[in-house]
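Let's turn to subunit A:
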Amino acid sequence: MNLYEVLFWLLTVVAIGSALGVILSRNPVSSVLFLIVTFFAVSGHYVLMNAQFLAIVNIIVYAGAIMVLFLFVIMLMNLNADAEPQKNRLVQLAGVLSGGILFLVVLAALKTSSNNLLEQTATDIGLIKNLGMTLFTKFVLPFEISSVLFLSAMIGAVVLGKKGEPQK
Partner candidate 1 sequence: MIVTLLIVVPLLAGIFSLLAKNNTAKGTAIVSTIVTLVVGALIGVEAYTTPLSWSIDWIPTLGTKVSFVADGMSTMLSLLVSIVMLVVYISNLNKKVENEGSFYGLMLLSQAGITGVFLASDALLFYFFWELALIPVYFLCSQWGGENRIKVTFKFFIYTFVGSLMLLAAIIYLATSTPGGSSFAWNDIVRAGSSLPAAEQQWVFWLIFIAFAIKMPIFPFHTWQPDAYETSPTPVTIVLSALMVKMGLFAVLRWLLPVVPAGAEFWSETVIILSVIGIIYASLLAIVQTDLKRLIAYSSIAHMGLMSAVAFANTEVGMHGVMVQMFNHGINITGMWLIVSMVEQRWGTRDMRELGGMASTAPRMAIAMVVIALANIALPLTNGFIGEFMLFNGLFSSEVACGTTYMILAGLGIILGAVYTLNMVQRTAYGDAIATKQGGDLTRNEYIGLAVIIAIIIFLGVYPKPLLEMTSGMVSMMP
Partner candidate 2 sequence: MIDLVWLVPFFPLLGFLINGIGWKKLPKSAGGFIGSAAVLASFAVSLGIFFEVKSSGTATVVHLFDFIQSGNLNIPFAFQVDALSSLFLLIITGVGFLIHVYSTSYMHDDEGMVKYFAYLNLFVFSMLLLVLGASYLIMFIGWEGVGLCSYLLIGFWFKRKDFTNAAKKAFVMNRIGDLGFLVGMLLVLLNFGTLSYQEFFGQVEGGQAVVTSSTYNWIAICFFIGAMGKSAQIPLYTWLPDAMAGPTPVSALIHAATMVTAGIYMIARSSVLYNIAENAQHLVAVIGLATAIIAATIAIKQYDIKKVLAYSTVSQLGFMFLALGVGAYTTAVFHVMTHAFFKALLFLGSGSVIHAMHGEQDIRNMGGLSKKMPITSTTFLIGCLAIAGIPGFSGFFSKDEILAATYGHNSVMYYLALGAAMMTAFYMFRLYFLTFTGSFRGTEDQKSHLHESPAAITIPLAVLAILSIIGGYVGMPAVFGDFHPLNEYLAPVVSNHGVHHLEHNTEWMLMGLSTVLVIVMIVVAYRVTKKANFAANTGIAKILENKWYVDELYDAIIVRPLGALSSLLDKIVEKLGIDGLVNGVGKTVHWASNRIRLMQSGQVGFYIFIMVLGITALFAIGFFWIH
């Protein structure tokens, strides 16, 4: 068990544990925090796999920006109490069971899929320079077209978020 493996297992346990924390904690704020932890763990995995750029982006964009937005909204709505009424037990059980069964089915389906080993040699494809090259040459179209996505999102935020629509 080398360091790599130790880190892998550690991050894995953290990721799964905090993911469970997201869905089990009764306080929305702690859910958010658990989710941020999960993101950090996932970023750790990225680093392990030499995807340094993505690891950084993940932390900055996801953990930093997006989750803060979530937190902001939760705070805005005063949902930080434990007040969320729980679904009844049966529904929760059904949720867990169906999710678990799906997990098992997919697992069973994929257990023989591939036995490739991830080599632990460092590669540089995950470096910002390489990614940038690929992004702005090969994938320039999606990059540009994403602007449409953001425009839509912007319109959405304006249209939906703006207050004071007069009553018809």
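Note that contacts are C-beta pairs under 8 Å (C-beta built on N, C-alpha and C of every residue); 3 or more make two chains touch, one makes a residue touch a chain; residues count from 1.
How these were chosen: all candidates are chains of the complex that A comes from, given by their letters.
For clarity, every value in this text was computed on a predicted model and none was experimentally measured.
*Asks:* Given that all of 1 or 2 sit in the same complex as subunit A, name the one that actually touches it.
*Replies:* Here subunit A touches candidate 2.
*Asks:* How about subunit A: which of its residues touch candidate 2 in the complex?
*Replies:* 87, 91, 94-95, 98-99, 101-102, 105-106, 108-109
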